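Note sheet for the following structure.
A single protein chain has been omitted; all remaining protein chains appear in their positions.
Here is chain A:
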């Protein structure tokens, strides 16, 4: 298990050092500084073995977190723990910076004592940690309060405390997707996938039981089985349901229930959290199509024409559109003409950057540029990096739709209807590239 945990600043000075196991000595602190932080080359692996001691590290801004061990630990667990540690610290005192760590070192030691025992990760849910690790010191708790804390920390529902009350029960649901594309110059899709997240903010009283439903193909097909033939089923529900390749859930979701019934039920943590992540590769709505045309005019001139077409309902608006057209290294000058938005040649980035604030669906726009080149004797041809694009659209490119989110709280007297629910879809570009 984890033998020790160190936090360093960018210079390699130790800010926090907590040793859990006897086999980790003080020299381990220095070994990491010398061999990793002060190493001349770039880091080649997040796991380093120095003199039979293994160091796992992650970096947040310029702070290094390192977990140390001499045993054959579960490596995936150590990294998950380090991320979790960052989350916990961030939720206590904000950004992970040298100043914040120094300001809160007592708190950090207290946290490290609680969430890691003999190197074994323990309950690390901020929701419950905040009930008994505070900066104010524990006030005189009653016996009931104490046992409530301990049962929550060790209990089945470690992520939520009891007795939460809100005057207005409200929940916010965000479907955030990033759509990734690699397209050939001829418009053939080489690879495309959507990676999505469902992020919730819930402000609900008591211990509500929630059920989340979406247009998952497997469920819709199961429900629609009665009577409809396969052929018809596809044509009617085909557009409405989507095939999900894989999904993972927050630990509050009952996985065995998902496995058997494919239903997503859970008691939510309080506040903001990520309910699920998913990935789809089939029937993706590609919000934009990029059509490049590059023509070499002699050895010193290049003509580039790029057309973008928006491919969604005309009533919707895409925002923050940016098209980045790479230019050769020996570019001497660029003339750009665009119908919409603003375009600029950025010599330092070797690219023409074309920005459009808003664009409605089913429209098209065009940019043309003349690139003048310096004559070179470099035999190496220009590699023609792909044209990349950034944008934001108010729908889910995977086609995912939230069908329902039901809230049941039997002990308190509010019902599903009383909960105010908000749903929002945001589709963003991931790596959205067209080769030219």
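The criterion applied here is as follows: a contact is a pair of C-beta atoms (placed from the backbone, for glycine too) under 8 Å apart; a residue touches a chain by one contact, two chains touch by 3 or more; residues count from 1.
The criterion applied here is as follows: contacts and distances are computed from a predicted model.
The subunit not displayed here is recorded in UniProt as "AP complex subunit beta", chosen from "Leukemia inhibitory factor receptor", "DNA polymerase delta subunit 3", "AP complex subunit beta" or "MAK16 protein". In the complete assembly, the contact with the undisplayed chain comes from A:47, out of A:47, A:223 or A:329.
Here the missing chain is touched by one residue of A:17, A:310 or A:365, and it is A:17. For the chain left out of this panel, the touching residue among A:143, A:165, A:299 or A:417 is A:143.
Touch with the hidden chain on the side of chain A covers residues 1, 13-17, 19-23, 26, 29, 42-47, 49, 52, 54, 56-58, 69-77, 79-83, 91-94, 99, 102-106, 109-110, 113, 117-118, 120-125, 132, 135, 137-138, 141, 143, 146-147, 149-151, 153-156, 158, 170, 172, 190-191, 195, 201, 203, 245-251, 254-256, 258-260, 271-272, 274, 276-277, 279, 379-380, 383, 422, 424, 431.
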